[in-house]
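Other chains dropped; remaining ones untouched in position.
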Amino acid sequence: MFVGDKLHDHNALRLAAHERRYAFINSEVAIPSDLITKLKDFQIAIPSWALGTGGTRFGRFSGGGEPRNLEEKIADVGLLHALNQTSGAISLHIPWDSTTNPTAIKALAAQHGLAFDAVNSNTFQDQANQALSYKFGSLQHVDAAVRKQAVQHNIEVIQQGIDLGSKSLTVWLSDGSCFPGQLNFRKAYERTVDSLKEIYAALPGDWKLFLEYKAYEPNFYSTTVGDWGQSYSMVNKLGEKAFTLVDLGHHLPNANIEQIVSLLLMEGKLGGFHFNDSKYGDDDLTAGSIKPYQLFLIFNELVDGMDAKGMNHAKDLGWMIDASHNVKDPLEDLLQSVEAIQMAYAQALLVDRTALEAARNANDVVACQEILQTAFRTDVRSLVAQARLELGGALDPMALFRDLGIRNQLIQQRGAKTQATGL
Amino acid sequence: MFVGDKLHDHNALRLAAHERRYAFINSEVAIPSDLITKLKDFQIAIPSWALGTGGTRFGRFSGGGEPRNLEEKIADVGLLHALNQTSGAISLHIPWDSTTNPTAIKALAAQHGLAFDAVNSNTFQDQANQALSYKFGSLQHVDAAVRKQAVQHNIEVIQQGIDLGSKSLTVWLSDGSCFPGQLNFRKAYERTVDSLKEIYAALPGDWKLFLEYKAYEPNFYSTTVGDWGQSYSMVNKLGEKAFTLVDLGHHLPNANIEQIVSLLLMEGKLGGFHFNDSKYGDDDLTAGSIKPYQLFLIFNELVDGMDAKGMNHAKDLGWMIDASHNVKDPLEDLLQSVEAIQMAYAQALLVDRTALEAARNANDVVACQEILQTAFRTDVRSLVAQARLELGGALDPMALFRDLGIRNQLIQQRGAKTQATGL
């Protein structure tokens, strides 16, 4: 409704300049013939909980026009997708996004060209009317009744996902402890694995289970699925439909995330990604806003590792954003994140892998760096724009978003003080 | 009301065992003759916002019987003080703890034997009916009207503090930025100093201004008063009533906090402390629960540095707890924190400083370590208990708290689902 044929005018105005840039890069750089196709196929799921203003434990500064329900969340993602044609999926969080009418919701999403990516369970908060509390954990809990409640919730989430056409469940557990002594690490691990096995048993044959890990927060001494090694050892115990999910902000300081990505891929246990960026902890900032080179290095491993296994870049891993927007317009932030992810992917596709392997085999470290940085230093904005253009999106989605005054329209529609369900 | 003469029975039952332990340590260790007196004089202020369950950005799991207003907060601190006789002050946070009847509040506190420690301003959250938002900062804000509003709030806080008999203002600013480029660091610094100067100008002659620093959170790229050096450079620009306040959880990983404490003391610019403990960030855990040796090393510097300046341990710095209780009973947590702080202080008082300086002058590093660890390895629980006993407190405050079923009484009084004002 918002974008309409303004997009055509927008692109018409920018086309000549774009074509000049696109011609230049094609004349300068050896662009793989399938690069634009790969960029076009690469869709990034938008998390329903990132469409509203986030917050910290110290407070939350609301924005305006935030979606008040699932329908409006779908509309927001539809809007992003209309602008960039690269946000063609939404990832739901249950019970925040529970629906009693999945058929209507599916139809609505289809109208916007959206698929349903992984569904997320929530056992890190207590809901009103919830029988038992997750204060001391969920799948790890010492009380079997709490574990059972949490398992049942996950099974219910799978069911809702089936109804919507989702094909994967993301399990993020805040389970852990705040103080030394609080937890028997071993038993907590074993109880968690047992609970996960029950959830896994309820998984349809064509589904995947993603087990996310996180170093700390909200528990401040230990987290039961705290690092990739813990997630990896658990998914190995579950079976071939279970995978580790990597969230870029969930590591200890200085962790080499790209190496972790590479090894999980090699082991056939990488399931998907939560993109964001951070300087200190799980800061949930815009992808590429703090460490764009790291984002590129991660994609460099993804491309290399997926190609080595003959995987389909677009389909065989789950690509999701997980972010929180404290000071930016959520939709603008997501446009920035998607573009940064696409650029990192495009740069990774430009890496001369034959030369890189040759340099590695010659221990020519200087050349290895030159090869990576040559790709990273290349201005790939016109490649990403070309992919958008071919898909029917805007050459400059952010400019169009602003020119159309979309946020103001949303505020008029929904009100200046709204709060999205979720965090 | 709760403690009454149960305390007498409690102590009577434990007295013989205590005296045996106390006699033993006196026979084994050279206890400075004024150690017990110093322990008795050392009062630790309880923050009004730590009397209820805290939370994280992911959620909050309420406890029961939490104080619903300032009167009940005072009652809670009074209870702690009745148990340990070492929590003889309360630190208020405005506007959470604003009162229209300071005379009555003062009288109530006096009944519990409580003084009013530093008052805290709050410009990191928006209050209902607040004219301008602090979303993009307060004292650093680009808009002079926002800065003026924040300055006025601080002046109002000073006024409320005067009415209650407080003698210091703690300013903690969340001001900073979430993304590179958002802030002109230099101008933000300068605007902040200018704002602080206006607040400082409103400070009574016998007051202190404490400027707290924090590395990150809730801003995730920069914080305008982000480290001790920034606070130090600012308080130097304000004047002799302005000091730096150290919160143990507000540092980058691996920071040597004890060295910072020592240098600030040397420079005459250490104002006070927010005690807590942490493993990852500003985790606000119970003092001494993660790194008790670090707590001891900090007190080792405090004792050494204050003695070098002839300062009064009990009076010349502000001693406050700042904590958040996600999984513990807040009152029990505070009892544990106070005891851990007292133990660290007692151990620091046991350090043989003459021998330590001699070992340092001889570069006898092994001996230096032995001297510190001899003090730290000493079981000082009976010293702390003796101080409590002489003050009229309980030999084992935690046991008494539990034996008396205080939490249950509070729940019956106040309800099972309450939420304290504050975070």
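Each chain gets a letter, A and B, in the order it is written, and its residues are counted from 1.
Here is the rule we go by: a contact is a pair of C-beta atoms (placed from the backbone, for glycine too) under 8 Å apart; a residue touches a chain by one contact, two chains touch by 3 or more.
Keep in mind it's a predicted model, so treat the numbers as computed, not measured.
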Given the 2 placed subunits, let me have the overall number of copies in this structure's complex.
-> 4
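The rule we apply is simple: only the chains that are shown with their structure count from here on.
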What is the distance in Å between the mean C-alpha positions of chain A and chain B?
-> 40
Inside the complex, what are the residues of chain A that reach chain B?
-> 54-59, 61, 124-126, 133-136, 174, 177-180, 182, 215-218, 220-221, 253, 278-281, 283, 285-286, 289-290, 324, 326-328, 423
